[in-house]
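The structure appears below as structure tokens.
For this view, one protein chain was removed and the others were kept in their places.
Chain nomenclature is as follows: A, B and C, assigned in order of appearance, with residue numbering initiated at 1 for each chain independently.
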Amino acid sequence: DRPLTVIAGPCQLESEDHAQMIAGKMKEACAAAGAQYIFKASYDKANRTSLSGKRGLGIDQGLKVLQSIGKAMDVPVLTDVHSDTQCAIAADAVDVLQIPAFLCRQTDLLLAAGNTGAAVNVKKGQWLAPWEMGNIVDKIKSTGNEKILLTERGTAFGYNTLVTDMRGLPQMAQTGYPVVMDATHAVASPGGKGTSSGGQREFAPVLARAAVSIGVAAVFIETHEDPDNAPSDGPNMIYLDHMPDLVATLMKFDALAKQHPMTF
Amino acid sequence: DRPLTVIAGPCQLESEDHAQMIAGKMKEACAAAGAQYIFKASYDKANRTSLSGKRGLGIDQGLKVLQSIGKAMDVPVLTDVHSDTQCAIAADAVDVLQIPAFLCRQTDLLLAAGNTGAAVNVKKGQWLAPWEMGNIVDKIKSTGNEKILLTERGTAFGYNTLVTDMRGLPQMAQTGYPVVMDATHAVASPGGKGTSSGGQREFAPVLARAAVSIGVAAVFIETHEDPDNAPSDGPNMIYLDHMPDLVATLMKFDALAKQHPMTF
Amino acid sequence: DRPLTVIAGPCQLESEDHAQMIAGKMKEACAAAGAQYIFKASYDKANRTSLSGKRGLGIDQGLKVLQSIGKAMDVPVLTDVHSDTQCAIAADAVDVLQIPAFLCRQTDLLLAAGNTGAAVNVKKGQWLAPWEMGNIVDKIKSTGNEKILLTERGTAFGYNTLVTDMRGLPQMAQTGYPVVMDATHAVASPGGKGTSSGGQREFAPVLARAAVSIGVAAVFIETHEDPDNAPSDGPNMIYLDHMPDLVATLMKFDALAKQHPMTF
Partner (left out) sequence: DRPLTVIAGPCQLESEDHAQMIAGKMKEACAAAGAQYIFKASYDKANRTSLSGKRGLGIDQGLKVLQSIGKAMDVPVLTDVHSDTQCAIAADAVDVLQIPAFLCRQTDLLLAAGNTGAAVNVKKGQWLAPWEMGNIVDKIKSTGNEKILLTERGTAFGYNTLVTDMRGLPQMAQTGYPVVMDATHAVASPGGKGTSSGGQREFAPVLARAAVSIGVAAVFIETHEDPDNAPSDGPNMIYLDHMPDLVATLMKFDALAKQHPMTF
């Protein structure tokens, strides 16, 4: 019943200055609205649609920047990991390890992440039913780590389209672990632009608000000061300028939702 | 920006006493919460999964009962029509003609309904994209009737399953007409029980709340004092006893949503 | 185990001369390949995407033309019906009444069609699971009419897209009634062009061949001498010039499939 957490940042890490600028604005916006804040950025986009898509700073430089942001800004930091060997290294630098949706069933990756003792946020695969997340939780719990978060980021719906089934949020919550709504990936159109993904950023606040009203622990929102020129996921990222208003409004729905919890 | 309308009643008309009992409790619950109320019941279930499914009172007796309820309870009444010839007859007895989802593209039915001058509520077909509702609106508008409502009731998602895409609500609203969320049909599992539909009534409030928080003109909720013994749609109808609380909570989200309208 | 039947003709009836030209070419092509032939055309397109879409000759003139074609060309004729009252009238003029996919659950229409004693071909709704066709069969059988055909024409798969699940063919065959593959509607993109449907006519032979190889009683293929200028369904109709080769090839796969029937 704590207030909503906002996990936000750019899709990929571009530079320390850029990350710090975004973390600073988001920290301020969250503080103003009473939200908890976690900075998010990826050091490597390991599964771009096309080979020519930019992948980011890489693990060595990337983790240094992420660690530095966490300390400089005094915010928890989340980043995604892509192989067993990256888990321990990343867990030294950040607070939350994120398992990408495509990798959500890779047993060794889940175990390696769990074994670090860091919090682990698993994104539900685009082909997976919400109730299958229980099996994934069990894999992580087998390491003794109970700091688990489960994220909805849309389910495959025909070609090049995702849909968010709002029933999935309480269904995932039935595992007993906090549920996160990833509102910007859920409006992506995977592969929709041929060699990159399209997206409908105008609908990310729709999904965020719906999820918060039902009751979630956190929203995940990628943001950029100039999304149309961002190196990845531009079509679905929210303008950084719009984030303070969006967070403030979400907090009002969060407060109301937490006064009226849904039961199942 | 008027307060939320609640369209509610039993799936099928069972008797005048039963309809009056439900209309009475719903009218009271809506008045207490500040919601507008429209009574809903069907005189004929013309497309039951199986031949042995009960169809209701029939058009003659059914329309008499509906008209009597409207007068006795002083509430507007909605019912669905299934052929061109039923439209004028039904429009004499009720206030809103509803076009069933399966029939949402039948041009003659839309024109006949439009020509009555009554309000027309069209349910989006389970196979239809939200943006296709513009073509349906144009069919009705061609009759000079602009009292049009558009209802989301779920989209086919694999077999025996519906999913509600919350983006569809603002997409349908872009037609300029009021949008209704049918929260109980959207959680049905069509044909899911072999010779009848299944349903997940526990998730109807989830979809209702999500939709109201985004901003809709109305919610549509089927309700019954004993859903498990109702002649149709039992698995997804809400217990009548639960409706006052549900309506009261939805009104709080409605008020907040109307303070913070989403723009596109 | 009789040879494949080919149900083919233009989407909508344009004129007697046009219908006769197509019926003539198709009859010849089918005779050459050893296929049984049924002429198909619609006298009314009752559910066009948009109000401005052409609907055809209408029931009075249309049924006259269809009856005349049947006699003049000595071929059985199929047409679709849209209301209870049309069934008996249409059954006087043609051999097979077809229930459109959107209407496949309308009980009264199924009963009226069954009561004519004519053969009834039901298209599976785009939102319906193949195994739900058993309930539809039961509705028709209740009239004492056992001349039932079941047609696959694609299932909703995300927005504006259909997919054909080849498992559905044997699943529908388990009812004991002949199964038809509608290869041209199954490659339509419903509403895909905004105010009309798109389609991928190049893939219709793919679905036809796959279905025939598995084993079906008939294929349904809409054809036109100039599809791009046809009044409806142009994007998915096959060029009439291509039909003799297509039918001839399908007959080879049909012969092989009937030597190697699949069992379940």
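The criterion applied here is as follows: contacts are C-beta pairs under 8 Å (C-beta built on N, C-alpha and C of every residue); 3 or more make two chains touch, one makes a residue touch a chain.
Because the structure is a prediction, the values reported are computed rather than measured.
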Quiz item: Relative to the complete complex, which of the depicted chains are touched by the chain excluded from display?
Solution: A, B, C
Practice problem: Determine which one of C:21, C:51, C:88 or C:206 touches the chain that has been left out. | Solution: C:206
Quiz item: Touching the left-out chain: which of A:9, A:62, A:170 or A:190?
Solution: A:190
Quiz item: Given the full complex, what residues of subunit B touch the hidden partner chain?
Solution: 157-159, 161, 163
Practice problem: For the chain that got dropped from the picture, name the residues of subunit C it touches. | Solution: 155, 157, 163-167, 169-170, 187, 200, 202-203, 205-207, 209-214, 249, 252-253, 256, 260, 262, 264
Quiz item: Footprint of the hidden chain on subunit A, which residues?
Solution: 46-51, 55, 82-84, 102-103, 105-108, 125-129, 131-132, 135, 138-139, 142, 155-156, 159-160, 190-191, 195
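Everything below uses one rule, namely that only the chains that are shown with their structure count from here on.
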Practice problem: Treating touching as the only link between chains, describe the layout with one word: line, ring, star, complete or other. | Solution: complete
Practice problem: Call it same or different for subunit B and subunit C: same when shared residue numbers make up over half of all numbers used at their interface. | Solution: same
Practice problem: Can you check how far apart subunit A and subunit C are, centre to centre, with Cα atoms defining each centre and the answer in Å? | Solution: 48
Quiz item: If you average the Cα atoms of subunit A and of subunit B to get two centres, how far apart are those centres in Å?
Solution: 36
Practice problem: Could you tell me the distance, in whole angstrom, between the mean C-alpha positions of subunit B and subunit C? | Solution: 33
Quiz item: Which residues does subunit B have that touch at least 2 chains other than itself?
Solution: 155
